[in-house]
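The complex appears here minus one protein chain, its other protein chains still in place.
Letters A, B and C mark the chains in the order given here, with residues in each chain numbered from 1 onward.
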Amino acid sequence: MRAVVYDGPRSFAVREVPTPEPTAGQVRVRVVQTGVCGTDLHLHEGRFMAAYPMVPGHEVVGVVDALGDGVDGVEGVAGVAVGELVAVNPNAACGTCEYCREGRALLCDALTGIGSNLPGGFAEHVVAPAAQVFSVEGLDVDTAVLTEPTSCAAHAVDVIAPRHGSTALVIGAGPTGVLLAQLLRGSGASKVTVAAPTAFKLERATALGVDATYLMDRGDLAGDVQALLRRSGGSGYDVVVDATGAAVVAEVLVPLTRSGGTAVFYGVTDEEDRVAVSPYDVFRRELTIKGSFAEISSFPAAIAAMRSGRVRTDGLVTHRFGLDDYGLALEALRSDRTAHKVVVVP
Amino acid sequence: MRAVVYDGPRSFAVREVPTPEPTAGQVRVRVVQTGVCGTDLHLHEGRFMAAYPMVPGHEVVGVVDALGDGVDGVEGVAGVAVGELVAVNPNAACGTCEYCREGRALLCDALTGIGSNLPGGFAEHVVAPAAQVFSVEGLDVDTAVLTEPTSCAAHAVDVIAPRHGSTALVIGAGPTGVLLAQLLRGSGASKVTVAAPTAFKLERATALGVDATYLMDRGDLAGDVQALLRRSGGSGYDVVVDATGAAVVAEVLVPLTRSGGTAVFYGVTDEEDRVAVSPYDVFRRELTIKGSFAEISSFPAAIAAMRSGRVRTDGLVTHRFGLDDYGLALEALRSDRTAHKVVVVP
Amino acid sequence: MRAVVYDGPRSFAVREVPTPEPTAGQVRVRVVQTGVCGTDLHLHEGRFMAAYPMVPGHEVVGVVDALGDGVDGVEGVAGVAVGELVAVNPNAACGTCEYCREGRALLCDALTGIGSNLPGGFAEHVVAPAAQVFSVEGLDVDTAVLTEPTSCAAHAVDVIAPRHGSTALVIGAGPTGVLLAQLLRGSGASKVTVAAPTAFKLERATALGVDATYLMDRGDLAGDVQALLRRSGGSGYDVVVDATGAAVVAEVLVPLTRSGGTAVFYGVTDEEDRVAVSPYDVFRRELTIKGSFAEISSFPAAIAAMRSGRVRTDGLVTHRFGLDDYGLALEALRSDRTAHKVVVVP
Partner (left out) sequence: MRAVVYDGPRSFAVREVPTPEPTAGQVRVRVVQTGVCGTDLHLHEGRFMAAYPMVPGHEVVGVVDALGDGVDGVEGVAGVAVGELVAVNPNAACGTCEYCREGRALLCDALTGIGSNLPGGFAEHVVAPAAQVFSVEGLDVDTAVLTEPTSCAAHAVDVIAPRHGSTALVIGAGPTGVLLAQLLRGSGASKVTVAAPTAFKLERATALGVDATYLMDRGDLAGDVQALLRRSGGSGYDVVVDATGAAVVAEVLVPLTRSGGTAVFYGVTDEEDRVAVSPYDVFRRELTIKGSFAEISSFPAAIAAMRSGRVRTDGLVTHRFGLDDYGLALEALRSDRTAHKVVVVP
């Protein structure tokens, strides 16, 4: 089969590799399409969990085309019939580290990731343990391809656990911000505002049901903070999420958070970034600052939200590339201001 | 002013009483309309917190028409300007009992209730502490009159704290069931089903956005349970709520609850009722059974949900009576199968 | 090796069976001693997860004596060195059922249990996945043998999540009640009372640090309830746990629970038992009823509690039998009123 293969940072080729065979307990999926996201840019640079030779691609939707031993007999497991449309959860825990033994799989010391340290979905086929393969039959493939990002957002909702009746502000209107805003909307937040600097992304957010939007001015973050505080009625938002990955934005979360509220680092900043926080303010106003990292068991919640319309996706996929154009796909993600969600079709 | 006044159980008259003056810290409200609910039937019978002479009516919407000393200067408190449309939170805690001192006001040993042990809203005017008066400016009065029931439902959502991605089943499609189902829909439940025996109430539920409905057969509860389990996919619902007040229904909550899920006694059964519960089932499947009683600090969440459309109310008010017809209003509530929400206009 | 082997309900023999070899990822443990508990009586009768031929024994402490492939290389995993004293977590989840995929392993549809559907510890050796083997180096073997029951109690504490400053009542002073009472004592409950009908068990509870005890009269449960309510100051206990397994006791939990509090079915009643619950009381006083079943990831918490002295065990083991006397061990558990914890030494 053909696949995007990295031999090292920034060095990849689209080439022929052996089509993988599913081993015991595994399922093979013929890839329909795979989403590209910021993590793929990081992996391109050799950061994160990159392990070579590497086939990236962790937002996979496809059709089951072969089953490993012991799989077809597993009862009660959806999504293992040959021919079924499925989404693949890339993440799995080791089961034996100190965190796994405490039942906290997402904190696992030795996470495996399809598309980072295991072969991923920018390829014609991918194999995965049956437990990581979920039926998305009945969903449109442009919805289904967003299952993994929606799962991350569903996990963030678990982390945030918004008080019923909260107000929420999501900064960043990429696919991630738009998905998370919708989930917050359906998870107890009574008013969800999305702020970002690009109008068409905010229009998409509005079309998909968020309550309010605010157009930021990249040159005047302080002005944005003032305007957003004013719009909140002066006291800030119960939940404030960075979904940009920009440290300058992460730093303004605390001042935008209402007393007793929660600021969330959801965007992925650089490891070297530092933000200044006032411990007095956190103490005096009893604020909470939290991080939400990926997900490990949120596919069921994400798929349920997509099926019920709590999360809508119409119009989010704006760019589609063939496997051979993987470089162009990365480039679109990096610098095409008209791109929202970019996907690759093998 | 004119008011419904009880001198004892089942003995009331609509008569002239002195118009109340707001004392320090109080607000007087000219009543626009007041909802009638099952509690009023209980009070009619002399149960609950009835204290004579009693003016019932705890679901009040009205217009502020006088302020007691010290009220207009209170900063940051919405809803105290003369002329403002307001809803009145009937419940207040004593502040000094053991529960109040632990910060658990709703468990207060000495709750006061406007419309039960304090004069209520089936009258031309009602007085209330400013802290219990909330602006509902901009809401339709037929929405605003549902603020108190929505607040009870908002509190129930806090009690239930549905896991994100849960399925929920609400049994009972009175105003209460329909409001709670909508709030669960917007609080993390990915699919909400409402079950009840009257088709038009289910149609209203559907119109207001619940995901699914099931028409019960009052003569075959066992059959309903089987059918509802089948619809759940066999393993039940993560959250199952009784919103009927019928003990026979309360008894089937546990078998309808999915492993790890929560059964909620929200309907008000008789004090003498007992339901049979299997402690083994609760243990083996790690179920939770909970009660949710009224509310004390959920008006802000309820009003926010109404403003944002998380809770919709169009068409819920089906019957409207004048003060002089209070007896007819009770009668409609008791036995008119075409009644959904009944309100009284003074 | 020699082992207790059941061929069917009530039909067992102590006989020679092949010593198991650890397969990949497994560890073999030479059993030092294994606790006997009520579950073993249930298994004896053929109930629960019994699967024949069955070697029971799920409270195992022993010494690692062989490692399967791939085990010794696993980094950061305690308890896999040959010669190390270890306790074995009997329970594991399937990883693929609907509950496992939601990250709720304990609700797994297909739990495996060492000592029920996998060969257990009433034998000279037992094998277990490395992930289920925990170092208890430094603990006394009469403490270490209580790791599994302490883990169940640790899970119950997670389920109960006592409000800080709560009062707690544990009914039943078997090993289970005494362990759970100590954990509640160290988990936010400001006063823990243990009630049971046998004085020496209460004296043990006192010696191990519970705050208060109450000697029950098996012939007058109603009198006990009155006396216990009086001792609570009249309003009951914030947390009330059944650790007897008797349905008559389970039924009095709710009346003993303080408003806003939690009643816990921790004892294992018969599947057929039903208790009468007042839905009005649960609603009006906002009670919670919960079940706590076994554990799956609580060994680390249990071992930590034993190491720090939060849980003490001195004097709990009162009876010790050889493997050949397994029948006597069961008999002691069943009817010797002087027995507290019974263990079997192979």
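Basically, a residue touches a chain if its C-beta (ideal position, glycine included) is under 8 Å from a C-beta of that chain, and two chains touch if they have at least 3 such contacts.
Remember, it's a predicted structure, so these values are computed and weren't measured experimentally.
Colleague: So which of B:G95, B:G138 or B:G309 would be touching the chain we can't see?
Modeller: Once the missing chain is taken into account, the touching residue is B:G95.
Colleague: Looking at C:D65, C:D158, C:D270 or C:D325, which makes contact with the chain not pictured?
Modeller: That would be C:D158, which touches the missing chain.
Colleague: Can you work out which residue in A:V17, A:A110 or A:V159 touches the chain that's missing from view?
Modeller: In the full complex, the listed residue that touches the missing chain is A:V159.
Colleague: Looking at B:D7, B:D109 or B:D324, which residue reaches the missing chain?
Modeller: Checking each option in B:D7, B:D109 or B:D324, the one touching the absent chain turns out to be B:D109.
Colleague: In the full complex, which residues of chain B touch the absent chain?
Modeller: 74, 76-78, 95-98, 100-105, 109, 130-131, 134, 296-301
Colleague: Since one chain has been left out of the picture, which residues of chain C touch it in the full complex?
Modeller: Chain C touches the chain not shown through residues 154, 157-158, 161, 163-165, 167, 183, 185-188, 190-191, 211, 298, 300-302, 304-305, 307-308, 310.
Colleague: At which residues does chain A meet the chain that is not included here?
Modeller: Here the touching residues of chain A are 98-99, 102, 104, 106-107, 159, 165, 235, 242, 247, 250, 259-260, 265-271, 273-293.
In the analysis below, only the chains that are shown with their structure count from here on.
Colleague: How many angstrom between the C-alpha centroids of chain C and chain B?
Modeller: Averaging C-alpha atoms per chain gives centres 42 Å apart.
Colleague: Would you mind listing the residues of chain C that make contact with two or more other chains?
Modeller: Residues 98, 102, 104.
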